[in-house]
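One protein chain omitted, others in place.
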Amino acid sequence: MSAADYTRDEMMTVTAARQLRNGAVCFVGIGLPSAACNLARLTHAPDLVLVYESGTVGVQPVVLPLSIGDSELAETATCIVPLPEIFTHYLQRGRIDVGFLGAAQIDRFGNLNSTVIGDYAHPQVRLPGAGGAPEIAAYAREVLVVMKQTARSFVGQLDFRTSCGYLEGAGARQARRLPGAGPKAVITDYGVLRPDPTTDELELTALYPGVTIDSARAATGWPLRTARTPEVVPPPERRELEVLRDLHARTRAAHTRPIKIEIEVPT
Amino acid sequence: MSAADYTRDEMMTVTAARQLRNGAVCFVGIGLPSAACNLARLTHAPDLVLVYESGTVGVQPVVLPLSIGDSELAETATCIVPLPEIFTHYLQRGRIDVGFLGAAQIDRFGNLNSTVIGDYAHPQVRLPGAGGAPEIAAYAREVLVVMKQTARSFVGQLDFRTSCGYLEGAGARQARRLPGAGPKAVITDYGVLRPDPTTDELELTALYPGVTIDSARAATGWPLRTARTPEVVPPPERRELEVLRDLHARTRAAHTRPIKIEIEVPT
Amino acid sequence: MRLLPLRDAIGTYVKDGASVALEGFTHLIPFAAGQEIIRQQRRGLHLIRMTPDLVYDQMIGMGCATRLTFSWGGNPGVGSLHRLRDAVERGWPQPLTLAEFTHAEMAVAYEAGASGLPCGIMRRPVASDLAKVPGATVQELRCPFSGDTLALVPALKPDVTILHAQQIDARGNVLIRGIVGAAKEAAMAATQLLITVEEQVDTLRADMNALILPSWVITAASIVPGGAYPSYAQGYYPRDNAFYLAWDEIARERSSFSAWMDRHVLGVADHAALLRTLGVAA
Partner (left out) sequence: MRLLPLRDAIGTYVKDGASVALEGFTHLIPFAAGQEIIRQQRRGLHLIRMTPDLVYDQMIGMGCATRLTFSWGGNPGVGSLHRLRDAVERGWPQPLTLAEFTHAEMAVAYEAGASGLPCGIMRRPVASDLAKVPGATVQELRCPFSGDTLALVPALKPDVTILHAQQIDARGNVLIRGIVGAAKEAAMAATQLLITVEEQVDTLRADMNALILPSWVITAASIVPGGAYPSYAQGYYPRDNAFYLAWDEIARERSSFSAWMDRHVLGVADHAALLRTLGVAA
């Protein structure tokens, strides 16, 4: 399949999906992580366990939820637990294998900002904030980050550290004895970054077909290290693309269906 | 109705039931408290809310449970909550109006022992222990104690203080700022004891018909104070006795019904 | 439990300056109650909610709130809450003081409030700058058993919690079915608990282990069909995802926002009328 046959977004979702081994328990966020997890579940990882922070455990949605609490999730879940239990009995208890995170900013050690651009008290841009991310970053056995790569989002210095990656690097995270291992991979629209085992600094280890190292460097706000010869990520397989596009098509149809409510106003 | 027409146990249960105002939320223990609460519910207090520590809230049993977790409770409950919530969301949160307690020993300040007779490490009699009692004693807005009165159970000195009444008396409980007000009445098979508002010492304030102050004193292991003229508790009304006896008869029948289990052993 | 028209319930129990938690995680968000608060022009509220969602975007944009306790303030799957941003970034229509937590912290804080505790406990503070912001209150604690560093989070005890639910029975017990979020904890933590429901039934259609709030923990209830729209009520109507997408445009500018609110919230008498103006109800 040639690069003309798929978008960068699709390549990114497919690459993220491939990181997931069958049977893993994933804590899933909305958007691209949800698409990637469900793509994996519908292709190579049918026994992937998807946990959403709304309290839905083991969901098998047919369309992608717009929010993390759509009825689609409730209706296909193995069980629904009160939201606090997701964070206590599941995440803090160490039962989550893979946490999926995105953010507005990431630094070279995989630390994430989803709180503010600018100063906290007088922000240029107030972002949605932490949600479940800081605890996912701390407790999930490993973390996958999915973010589009630009010089404004891959920054030398975070405006705010919402969720921890490897902190200051070079073993700083381990020294803090955080339960989870930290970001194992950052999947971007250029390729895949992975932490150096010694310095913890993210290194470009794989590129999408047709993407150059220079273009990836230009999309990074710090001097990006690269593996001697980055791998080339195999392009999406036909089946991966079909499943993903079907999923998106079903989702679009579901999300534009008009709602009608019967109201019998009590007298 | 004359004293020959009812037993002391019945008089005690009826007297306990009469302490309960309609609409109160009661934390109910097994045995006489359960009988008293259900008698109240079936007579003058139809909206009494009964909470059992098994997690059953608003139960309306037709027969008395033998244990605090019989299916009768589950099937007639407004809701069933996980047991921890009974102690956190209901009791500790201050949502219980009346706690009902019994014990093996009580002292003049209404402190209770349900743990051991003798030394803790080498007990003469190992009793069942605390269960929910210490927190009921601390957090219920008020406590009713129901116990048969004997010189061995109404003692000068507890072998072990499992649950607090008024501690050392004379405001000691208030000084500890325990949330609940403490034992409001002790219903025995002789009559009713209530705390003196100043000293907190239990005082015999009411006697059953035909029961003498001297006999109540003889059944008490400390010099029992009495009200100048103890009231006489009105005897059980016909309807109270009927309802109570029906309840017990239904209960006996239910508890002796043979159990048959269908087993299909898997091969 | 008192059964009241929503207007009277809000009028009686939601006072200027109160701390108010409208909960329901994506599901069963009490929009009708929030919009009635707007209609009654409450001021100086301390709004509490894990995910402010559109309902708080509306209340903040209409000037009801001076303080917000929250853990994620976006339009789920869509982007920003523009009115929340405008208040934080530019103080319009008035400045908004933030008390910001993570989801996990806020869940623990509600649970502590529901349990009559002054604080709740978590594992070590995660390495987040949230611990350093103005309004940060999480304290460290050394575990006397393990030596671990733990965190204490102050309890949330709203003056009023408002929930939307599916059914209320003849005795006033309320059923919440589907995704429950932190509804139960927010309910039990509150001093006063207001409920809006889809319908009143004789007996709840509920399993033995369903989430039911007994009538005696509820202060007042109002029957408001469609009261969670554009959020949803499991078994009644789905989430209007198209509306959530459209809100991004509506709320982006002050003028389009104000016009929408004038027409659909201030300009109508109640929630049924609002649903009709939107073409959602007949």
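The first chain written gets the first letter, and so on, giving A, B and C; residue counts start at 1 in each chain.
The rule is simple: a residue touches a chain if its C-beta (ideal position, glycine included) is under 8 Å from a C-beta of that chain, and two chains touch if they have at least 3 such contacts.
In this text the structure is predicted, and so the values were computed from the model without any measurement.
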Visible chains that the absent chain touches, using the contact criterion stated earlier: A, B, C
Of C:29, C:165 or C:211, the one touching the omitted chain in the full complex: C:211
Touching the absent chain when the full complex is considered, from A:67, A:88 or A:220: A:88
On subunit B, residues whose C-beta touches the chain left out of the figure: 30-31, 53-56, 65-71, 73-74, 80, 82-84, 87-88, 91-92, 115, 120-121, 123-135, 137-139, 160-164, 167, 173, 176-179, 254-266
Residue numbers in subunit A that touch the chain omitted from display: 23, 25, 49, 57-58, 74-75, 77-80, 88-89, 92-95, 139
Residues of subunit C (touch criterion as defined above) contacting the omitted chain: 112, 116-123, 137, 139, 141, 143-146, 148, 150, 152, 154-155, 177-178, 180, 206-211, 234
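By our rule, only the chains that are shown with their structure count from here on.
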Co-neighbours of subunit C and subunit B - touch as defined: none
Innermost chain, where centres are averages of C-alpha coordinates: C
Geometric centre distance via CA averages, subunit C-subunit B, whole Å: 41
Distance between chain centroids, defined by C-alpha means - subunit A, subunit B (Å): 56
Multi-partner residues of subunit C (at least 2 other chains): 111, 184
Multi-chain contact residues (two or more partners), subunit B: none
